[in-house]
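Here the complex is missing one protein chain, while the rest keep their positions.
Right, chain A next:
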Amino acid sequence: MNSISEQIIEALGIMLLGMGLVFVFLTVLILGVKLVAYKFAPQPIGHKALAENSDTASAQGVDPLMVAVITSAIHQYRAKA
């Protein structure tokens, strides 16, 4: 019985050591990931959304064919009604 108690205390030690190591390891990894993100993360969203907006705006401006198609569709619809 005594030896089992001793083993339990040993297991308790392994538990503290193990959980400690797992936490330390993964915490260091968090810091690492943050460091890499600081350096290599993609550009912030605001900047990108702005670029996308200007893209779509210019696309709208240069497609006369689409404008013609929609105009004719509206004309046809009104003629029917």
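Please note the rule applied: a residue touches a chain if its C-beta (ideal position, glycine included) is under 8 Å from a C-beta of that chain, and two chains touch if they have at least 3 such contacts; residues count from 1.
Here is the rule we go by: contacts and distances are computed from a predicted model.
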For this session: Could you tell me which of "PEP-utilising enzyme mobile domain-containing protein", "Oxaloacetate decarboxylase beta chain", "Cytochrome c oxidase subunit 1" or "Ectoine/hydroxyectoine ABC transporter permease subunit EhuD" is the UniProt name of the chain missing from the displayed complex?
Result: "Oxaloacetate decarboxylase beta chain"
For this session: Kindly note down the residues of chain A that lie in touch with the hidden chain.
Result: 1, 4, 7-8, 10-12, 14-15, 17-19, 21-30, 32-34, 36-37, 40-42, 45
